[in-house]
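Okay, structure first, notes after.
Here the complex is missing one protein chain, while the rest keep their positions.
And then subunit A:
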């Protein structure tokens, strides 16, 4: 029992509610949201440290004992993801202050930004399937509002599709919960792990597992279900797109990691499906990125391809693969949002995000160019940056498990990733200065780069000091692969 676990949910919820009443005061809005995100970072970092030294922490809400009440569980995976997402929220908030119009900030941007964090942190921390559905909905409805805010023609059209597809998949989530409740009579994840382990592994369990895969696959944009992502992530402004690209699909990946390591680890067919879809997702995603000629669209399609790697990691299902998946997940949260923010900077300078309309940024704004190059190389997996080590662990694990075909696909995807990143660099940063906005040359963007700098520093740090971080990931994977510690600490068994 540790009440600290609920704070990452409670802080943004309370502050968000308070902020609704201070709609017109810009300074109150900004200070309160920065303070609350700062508090979230402090609490979640302390929580991660506590979990690392003392083991898994749980909170029983309303003091109802575990299989009956709702529990919040912080293990290494969830607490470190909460810390990362809070950090990302702070970065995006500072970027938003410098790019957003006053009108957008006045129209409840801050409360919904904080409610989004409630949903994200809640999904990471909850130990109950139905509670997970509720936090998913909190996250989704805030994202619906953030994505359609501004009401441009394009934005309205694409957010409508985003809303409908996500709502349909949420309804299937309810149906999947209904099935699993019908079979086992419980919704507590630790209790489910015990009960499903005791049941005979019949086709019913496989059907439920695949139904959950459909739901989480839609949220995390894996192969046959990714079509909504590229257009809808193109619509919102850079700060919001960075937050969505960095976090929302990763919440889907987190739930896949959680459910398939904890609840359905016995079902071999699902892992085969994960492997096949992982390979297809990364390859088709990167082909989409190669064919695009728009800064933001390339990045959006790349999200799909990167999710493929993580799905493959879960599909391989060895401790090293899970460690690699987490490393890759953390790397991707950092790098992807940094790249989206760079797209925002380039758009701010040139007034366009289309690659064919801009070139020569390196001559006018050298710092933007070189920092972008570091981040892009990290995404492509060039050592000594962070992308390399995540992929390296995944590929070694794949070789050990004998999944040669999917490893070959992932290597080919890596080459194409490098190609599409270099396409952005060569067309928009090299060459003669050519921009639609005639004043573009003299625009100062130094202050915009400050929020991105910590992200770039982190990707370098994750690469150069890979040893301790990999050690941490291995311990985390150990905890996931052997769910007995999780089950015992939730159900209070000694």
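In this text, a residue touches a chain if its C-beta (ideal position, glycine included) is under 8 Å from a C-beta of that chain, and two chains touch if they have at least 3 such contacts; residues count from 1.
Heads up, the rule we're going with is that contacts and distances are computed from a predicted model.
Chemist: Which of the following names does UniProt give to the chain that is not shown: "LLM class flavin-dependent oxidoreductase", "ABC transporter permease", "Multicomponent Na+:H+ antiporter subunit C" or "Peptidoglycan glycosyltransferase"?
Modeler: For the chain not displayed, UniProt's protein name is "Multicomponent Na+:H+ antiporter subunit C".
Chemist: Using the touch definition up top, pick the residue from A:56, A:118 or A:163 that touches the left-out chain.
Modeler: Final answer for the missing-chain contact: A:163.
Chemist: Which of these touches the unseen chain: A:90, A:175, A:396 or A:481?
Modeler: Spelled out, the listed residue whose C-beta touches the missing chain is A:175.
Chemist: Looking at A:231, A:348, A:423 or A:443, which makes contact with the chain not pictured?
Modeler: A:231
Chemist: In the complete complex, the non-displayed chain touches which residues of subunit A?
Modeler: With respect to the unshown chain, the touching residues of subunit A are 130, 133-134, 137, 140-141, 144-145, 148, 151, 153-154, 156-160, 163-164, 167-168, 170-172, 174-175, 177-179, 181-182, 185, 187, 231.
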